[in-house]
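Down below is the structure, laid out as structure tokens.
All protein chains but one are shown in place.
Coming up: chain A.
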Amino acid sequence: MTTILETQQLTKSFGNNQILKGIDSKIEKGEVIVVIGPSGSGKSTYLRCLNSLETSTSGTVSFEGQVVNQLSEEQLDKIREKMGMVFQSFNLFANYSVLQNLNLAPMYVQGISETEATQKSRALLAQVGLADKADAQPTSLSGGQQQRVAIARALAMNPDVMLFDEPTSALDPEMVGEVLNVIKDLAQTGMTMVIVTHEMGFAKNVADQVWFMDQGQLIEKGTPEQVFDHPQEARTKDFLSKILAS
């Protein structure tokens, strides 16, 4: 097994407010990790540290064996290229069509010609079931469709790992399924993924490992069965009982 992402004693503070309090974690190639935890526990911050959208306060983040903390801006751009990120609020570029959203990074970052990029983008749109929406404007799409475009956009860069930050939290319930199905299909292809979600059923189904985060710390890690059915930590039990009750 090769380790793709690793953090050691990772901390992150905003001012005097320490959000991440020393996180040791390791993500192996082909693994699907689901991160769960209460609101404000630092899940998003953790993901953003993984792809250097936030710079860590102390500790290290390594990507494919390379410590990223000391890298220059240009080198960090190169690293982000290989990590796709999907946001809760989709964040499709409002000034471009769906197809252009997918084409942009391949053309300007990888220098691929527009024809080649378009060919690949269309294939990806077909993969997420939106072949007919290539020329639509993002705002004309439903939330579920937008999120599927966002996933396709991230995949257009051929990432080595995909990071999902609550990809279905902003969706109407009837659209959650279509997005989760796309992610499930992606898991089948062997894509390495870190997924922050509150969809416990989905987590059980797709995760190789479930991590429970609380107050800036990774409290418990294990297979879905271990964490969901036999949680060891009191805080995990507490969290799960609240989730299941709701």
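The rule is simple: contacts are C-beta pairs under 8 Å (C-beta built on N, C-alpha and C of every residue); 3 or more make two chains touch, one makes a residue touch a chain; residues count from 1.
Simple rule for what comes next: contacts and distances are computed from a predicted model.
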Per UniProt record, name of the chain withheld from view ["Molybdopterin-dependent oxidoreductase-like protein", "Cytochrome d ubiquinol oxidase subunit II", "Amino acid ABC transporter, permease protein" or "Methylamine utilization protein MauG"]: "Amino acid ABC transporter, permease protein"
Full-complex contact with the absent chain, from A:Gln70, A:Asn95 or A:Thr139: A:Asn95
Residue of A:Glu28, A:Glu64, A:Glu81 or A:Asp208 touching the missing chain in the full complex: A:Glu81
Contact residue for the chain not shown (choose from A:Val68, A:Val98 or A:Ala154): A:Ala154
Touching residues on chain A - with respect to the absent chain: 51, 53, 73-74, 77-78, 80-85, 87, 89, 91-95, 104-105, 108-109, 150, 153-154, 157
